[in-house]
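Removed: one protein chain of the complex. Kept in place: all other protein chains.
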Amino acid sequence: MNESISNLWSIPLFIIIPILAAILLNVLYSRKRAISVTAVVSSLALIVVSVLSPFGFHWFTGQPAVLPTGGYTYRADLLGWNLALEYYYGPLQQIAIFLASVLLLFVVLIAINSLKKNTGTYISLLFLTFMSAAIVIMVNDFYHLWIGVEIGSLIVAGVVLATGEAVSQKAALKYTFFSALSGAGLAIALALILGVTGYANISDAIIAMPLNDASLASVLYVAFGFTVLSWIYAGGLAPIHPLKADVYGSAFPHATILLQTQSKLMLVAIGLVILRLFGTLPFAKEVMLSVSVLTMMIGVVMAMLQTDFRWTLAYLIVSHSGLVTLGISLGTVQGIIGGLFQAVNDVVYMSVLLLACEGIYYFGRGTSIKTVSGIAKRAPWLAVAAIIGAFAASGVPPFNGFQSEIILIQASLNYGMPELAIVVLMVSVTTFIALFKGIYNIFLRPDDAPQAGEKQGMPVPRMLYVCLAALIFITILFGVYPQLAINFLNEAALKVVYIPWVP
Amino acid sequence: MIELNLQFLSFMAAAVLVVIGLGGMLFLDNLIKKIIAFTLLSDGVNLALVTLGYVEGGIVSILEPGTSGAAFPTNAVLIFGPGIVLTNIVIGVSTTAVLVAVTMVLYQRYGTLKASKVLKGERK
Amino acid sequence: MGSIDSLYDKVKRFVIEFTSGKGTSSAMTGYMTGELQTVAFIMILASFFRIFSVPLGIVLLAAVVGALFFFGPMIKAMERENSSGLNRVLFWVMIYFAVIIAVTLWG
Partner (left out) sequence: MESKALKGSRGIIAVIALMIIFVGVSTSLLQLNGNVARGISPEYNALAPYEAPNNLASWVYDYRGFDTLIETGVIYVGALVSVLAIGRGIVRTKGVAEEAPVAQSSMDFHVSSLNVILKYFGIPVIILIVAYSLLVLTGAATSGGGGFQCGVIFSSAFLLGMIFYGKKNPLNLSKKFLIGIGGFGWALYALLGLPGYLVTGYWQYNVGADLWSSGLISGVSGMSAVVPDIMRQIFGDPFRILLVLSDGTYASTAGIVPLINIGEAFNVIGAIGLIFLVFAYGYTDEEGKSK
């Protein structure tokens, strides 16, 4: 590992390419061909960069770190106070950004193929969604984390608003209100951490933290509370889950793929930051655990009540965020690996389900299980994809959901909390019920509409099937060879547990 | 006895502003009033951040002819707080713009600004 | 309490509560399963109290089970509280946040 690279070439590109692409796309606005070329080329470039890049740091603006003795250094492995903003690109970041950029490519392709006119602004917002996710997962600086979360939430509001329907406008307004709230909360947490330690860089802040001073430690408790508030918000955990479900349910299904990827990455990133900064405080892990258990339980129960496939998926995404945070908040190596792996798998199998949902949206002209039925006859491959996605989501081998859930169950048993294992099991069983309620009604129930010909929707873009096939391939690949992904996640988990001050 | 000083008062005012903002967002039903409450909240955060940079007998962090370059690091205000305030102002402006824009659109649609009417929960 | 009649009435009311409003069978299934899930989840949550003290956990568990069956369908209340109305979510967030601060500061 090249730990001491402090000017890794690839890191700025992950941010600058989406920014330039977004500006260009927004100016192009309605020129379809130029938009497609720009968007596809930029997202391909992001995939290539994420694969080729080695691991290391980037200190933006080239300022050195100040050694405790007073000199300056450019070496990242020496103890020093960073003057510059620090990003870290490691194995966890690599797999996260690689997946996000692949999904970005798919989403962009589908958006180009299925939307009418004026797509420039919308696709530029999709690029910015990717950018905010990349910022949050790579950054090692509390100040920058705050900016990343804020720009991310404004972009989410924009992506939702692009549908132009009343439901999405309401969802966006509510979501922005909470973005205001949690942004202010994160700013207060930043103020408190700065006041206590004087450093915004997370590594430096951990080293400078006055844990011995009881009166100052109480400042950290409040900072912890505000950070958890923004964590809950960014990841859509309980009790903000109804809003997040609104957002997921009212955006286009293909946009929801990117939104949930962004939210999962934020969940992982902020969760790891909380563990690193506040993991030693009493009650920190307990608070995080109870948030995750509540989220899982409420999300999955609410998913069962929904009568629209989009909303079922929205609540399931929320409840599976609880699985991710469960692993992270256990705070053990196995738990964190399970949580991170669950995040990766979740992004993939939920994308399969969401793409299937998009297909239903075209075929059935809607996704309500009351009005849409008998799709399997017209689109058998869509049904197969949806069923595979459902199997993966409910943890059936040989799909990827199984591998991560079994790690989570083992981790919670080893932690001494068999109840958590039961909760994980119940979540996967209930996921199965909720999904098959929808899938049965939409795909398998005989078509009871009198004029079936009239109900025929438009043909599904062929691109959607290609993307589905690729995602199902990843699902099975990770299900059969989980080590492919776990090898990327080990390092991050070990660092968080044993050397939290190293990003 | 707590000694009353400038920093103490500013921190106290910041806490009061933050809680008034939170309370306003919680208790007021009018969407525009909620947005105003948010700006109060954000101002409270700004005040806390500015106060963080306070240095007893400090000077503004601009080098003017005649000041001492060696004494500047200890005398000048802490740079991080005021810098973050700039960011917070920008974020506040953008968030407020989005909130107001969507509120305008929803007002066109429903003809009311009441959050309990416009933004009541609904399921499909 | 106690008589067969009133118990029967109670059960009847309990079942009728589910079907109010939407009467489709798939919605009904969802509500029934949801109710059972909620009960199970709350029992598991109550059992977490064994971390602090085992006897208290057992007492709490029994109390929760009793309360659940007394108060009828939990799922209705849960759906109501889970609505995405802005004011309601704001209320719950404030409560949640206050609890987190109280637990960590004075817990």
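Lettered A, B and C in written order, each chain numbered from 1.
Keep in mind that, in the parts below, a residue touches a chain if its C-beta (ideal position, glycine included) is under 8 Å from a C-beta of that chain, and two chains touch if they have at least 3 such contacts.
What you see is a predicted model; the values in this text were computed from it and never measured.
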Among the displayed chains, the hidden one touches A, B, C
Among A:55, A:106 or A:143, residue touching the chain not depicted: A:143
Touch assignment to the omitted chain, from A:44, A:222, A:463 or A:502, lands on A:222
Where does chain C touch the missing chain, residue by residue? 85, 87-88, 91, 94-95, 97-98, 101-102, 105
Touching residues (missing chain, whole complex) on chain A: 7, 9, 11-12, 15-16, 19-20, 23-24, 26-27, 29-31, 58-64, 66-67, 70-74, 81-85, 111, 114-122, 124-125, 128, 135, 141, 143-144, 147-148, 150-151, 154-155, 157-158, 161-166, 169, 172, 188, 192, 194-201, 204, 208, 210, 215-216, 218-219, 221-223, 225, 252, 361-362, 365-366, 457-458
Which residue numbers on chain B touch the omitted chain? 5, 7-8, 11-12, 14-16, 18-19, 22-23, 26-30, 48, 52-54, 61-70, 72-74, 76, 78-80, 82-83, 86-87, 90-91, 93-95, 97-98, 100-102, 104-105, 108-109, 115-116
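Assume only the chains that are shown with their structure count from here on.
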Rounded Å distance between chain B and chain C, as computed from the means of their C-alpha atoms: 38
Note the residues in chain C that touch 2 or more other chains, in rising order. 82-84, 86, 90
Sites on chain B at which at least two other chains make contact: 22, 25, 119, 121-123
Would you mind writing out the residues of chain B in touch with chain A in their complex? 18, 21-22, 25, 31, 34, 38, 41-42, 44-45, 48-49, 52, 78, 80-81, 84, 87-88, 91, 94-95, 98-99, 102-103, 105-106, 109, 118-119, 121-124
Partner chain B, residues of chain C touching it in the complex: 82-88, 90-91, 94
Could you list, by residue number, the parts of chain C that touch chain A in their complex? 22, 24, 26-27, 29-31, 33-34, 37-38, 40-41, 44-45, 47-48, 75, 78-79, 82-84, 86, 89-90, 92-93, 96-97, 100-101, 103-105, 107
